[in-house]
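Could you have a look at this structure, given as structure tokens, before my questions?
What follows is part of the complex, with its chains left where they were.
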Amino acid sequence: MTLTADEFERIKVILGREPNEAELAMYSVMWSEHCSYKSSRIHLKNLPSHGPHVLVGPGEGAGVIRVDDIAVAIRLESHNHPSFVEPVQGAATGIGGVVRDVLSMGARPIALLDPLRFGPLPTEGRVEPEVAERNRFLVEGVVSGISSYGNCLGIPTVGGEVTFEDCYSGNPLVNVMCIGVASIDAIRSATAEGPGNKVLLLGSKTGRDGIGGVSVLASATFDEAAADKRPSVQVGDPFTEKLLIEACLEMMQAGLAVGVQDLGGAGLCCATSETAAKASTGMNIDLDQVPRREPNMQPFELLTSESQERMLVIVAPANVGAALAICEKWELNASVIGEVTDTGQLVVTQNGMVVADVPAASLGDGPLYDRPATKPAWIDVLQDEDVTSHPPTEMGKALLELISSPNIASKHWVWEQYDHQVMLGTVVKPGVDAAVLRLPGAKSRLAVTTDANARFCFLDPYLGAKHCVAEAYRNISALGATPVAITNCLNFGSPEREEVMWQFIEAVKAIGEACLVLGTPVTGGNVSFYNETGTTAIYPTPVIGMVGVLAEGIEPRPMGFMNEGDVVVCIGHTEAELGGSEYARTLLGKVAGRIPALDLGLEVARADVVRAAIAKGILSSCHDISEGGLAVALVEACVFAGKGATIHPENHLAAHEWLFSETASRYLVSLKEKDLDALGEVEMTVLGKVEGDTLVIEGILEVTVDELAGCYRDAFAKAMGYHAR
Amino acid sequence: MKFHASIDVMPRTEISDPQGQTIERALPGIGFESVEEVRVGKRITLTVTAEDEQEARNILNGACERFLANPVIEDYEIHL
Amino acid sequence: MTKRVAVIVFPGSNCEQDAVLALRYLGADPHYVFHRDTNLAGFDAVVVPGGFSYGDYLRTGAIAAFSPVMESIRDFAVTGGPVVGICNGFQILCEAGLLPGALRRNAGLKFRCLPVDIRVETNETPFTRMSVQGDVLEVPINHFEGNYYCDKGTLQQLEDEDRIVFRYVNNPNGALADIAGIVSAGRNVLGMMPHPERAVDPAVGGTDGQVIFSSMLAGSLA
């Protein structure tokens, strides 16, 4: 087991005796890093979590914000290690978990996003062929897992990311975000109120799935979690999950459910103790009533099994019949497994014998650590490296190479495997800066994106993490929406290493500061530590999931240059900032340099200008400028509309610096020349005109839009080993 | 020499098989009460060219380990 | 008069709400009918919507085909009532024997969600009477098993009887003879893989699917 000696002593004090085997297993999973956040909690508590839109902040199954008169639940989760072991099922069950989180708040899940990170693909030639082939296999599997599970649930997958860096070869990141909606009074906390109320277990039978999964897989590195100790793989059953969604929502709508809790990490043990602790009640659980898939299961196995697709529902005795009838209607297993008590104790029996008897609240009240942190010495060395004075020999070729990078190329190969339209709410589909969703019951629409720039965070975790929030903010703003809240998934290496802890602390501090300035409180999040294989941790990867509100009557503009003759404008000012850029990575093979500066005040000011212009209806197109710089934004704008442009270079920088720098707070827009003045007071440059069928950057490069489109659209499928469709 | 072979790939016993379970639950409604323990896997048939049966078996073992089965969640059996 | 439309709900259906929204958008009066209900009295048309009934386990549509409501749909069809099966609904109608053939895995072995062009091959059906033969409609597909197959004799019969209603302009899934949708011998049961309900409201996917529902609603007799 993974408890330390001190932690074991603490349990003895709580119980006043030695714990038995089942109790020890319960504390061991509940006090694991994954469940207890013991290394991160003292830092997370400083994040700003209040704001005019926030209804439920951190600490619940999902954060909840208010949009018009309805509630929107948001949650971002990681399923990294299971997806490395078995990509299809790992990713699938990751979706299952985050969907149940949102469901536990009383909300109907209406959208998914999947920020994914892998090691390089074979075509990139960056890593050994076998490693690259394994990476390709992981991408294929993860995408197919998300596709099969999410599509079956009938929840559209409307966005996400797929990025590739060497550091993820031994440890891919599979994060999944879910958005749900409910009427405001339907939002509930997952609590077990009311002694005498019955405890129902719904869904799949319990097997030995992932016993110790949270502690073994998510709270240790791979080398420590040797193959033979790994829990058995959990297979997702999206059909049962779909039935759970319908049955739970029906029970909640009928007023039958006092509280609803998902069974995730640490299974029954976590769901029972958490709901009881929140209500300051206790609970008696009879394991004999738990339907099981395998014979001879021990109490600790039943209590900590992570079998998927199960929910706990607290129901008043008088309503048990009605609740079971709903399960019967949906052909869903359901059993009464216990009762809420007023003792504060979680008492578990099997065959009439007490097999565990612990204070319910103590399981969630684990130890807290303030782990030591040290800035690694290599940071300054990397930052001092020069990535600026290496222009390419041929600019057109460099651009084609850049847009063929799997990081930059269109990801339609991925999102066309996802049902991104079901529910008829997807107003802006995947493939652009952010997705826009209609919300049932609201006039406003919701813009949503996930973002992280791990190279930036690797080179400078503090400034890099600020960039992550700022880029998300820019993506939402580019659709004309006003960002209102974030959730996050903080993927890091082992917190037991001082440099990882330092990266973590820097990043959390930065996210907090950025969210304060940008007006996007943190509604919740997830910490995934121990993402490392061997001695190298992944790049610090704080993934930001951000939502914004698009007011009624404002129409988002497309990314592409829609109208011949429009002027092309860069809002913002480009600096020589190639540090950490896609250019440095893909063309120079370097992840180094000083990352771009960031002025959050300027970020807000420019976004205000862009939003106002979209609201006025004067923009023909709008796109944020990020990875790959101005050059890539121009390509995307041309390719999306199938139109060319003639661009006059700016002379304050060398051509490659101007084209490929990833200077923050910039947008590429097109509009009628006569409307230029209406943009208002903002730093901007008129770059040229939308015209013809070629992207002409005078004196620098000329490539037809057809050729650009061929690279941009087909590169990803080719890198995955498929011929372009 | 050419050998005809069939390979049975089944979900490992300790791993849940939602498909099998769902079929099992549906059977009574269709008039088949007496069927239980349904599990669904794959059956692959193929021909393999090899010097002898042992070589054929070795080839197929390799193909199963690396490609045809997913050893993390599936067991396989080769019939020559 | 407003047409009452039954939208069937199986465990695992997930496009029933979309069908209802689209039908309402076009002025119809849709109602959910749970698969255990068998009463289709008073309905002018039946929609068997898309989704993953019973998780697509065993074969797509195989388990749902045995639901109690299917007998009622069969009776409804026998009396000439219009029935449209969309995507999983098409698969269910084939499994239940209301339409010939079967839907197999896409040739590319990938799930595909994207708008495709389909050509109207006949307007002599209750679902295309308001369109013109040769019209090309842009309607999204969203399936893993949309690869239509039937034996040679059946294909010949479908051709001879003018029962192929839609063909793909660019075949996205390997379907035999580019078939995207067919009707029953009585011409009142339509099965199609593309999702017309996703192409009704211009805010989310164009309007090319409207003609299919509008034709059905204009023609169905109470």
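Here the chain labels run A, B and C in written order, and each chain numbers its own residues starting at 1.
Quick note on the criterion: a contact is a pair of C-beta atoms (placed from the backbone, for glycine too) under 8 Å apart; a residue touches a chain by one contact, two chains touch by 3 or more.
In this text the structure is predicted, and so the values were computed from the model without any measurement.
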Composition of the entire complex, counting every copy that the file contains: A x1, B x2, C x1
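As a convention for this text, only the chains that are shown with their structure count from here on.
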Rounded Å distance between chain A and chain C, as computed from the means of their C-alpha atoms: 36
Two or more partner chains touched - positions in chain B: 18, 22
Sequence positions of chain A contacting 2 or more other chains: 237, 239-240, 331
Chain C-touching residues of chain B, taken from the complex the two chains share: 18-19, 22-23, 26, 29-30, 40
Partner chain C, residues of chain A touching it in the complex: 144, 147-148, 151-154, 237-240, 242-243, 329-331, 415-427, 438
Sites on chain A touched by chain B in the complex: 85-86, 89, 204-205, 207-209, 232-237, 239-240, 293-294, 307, 331
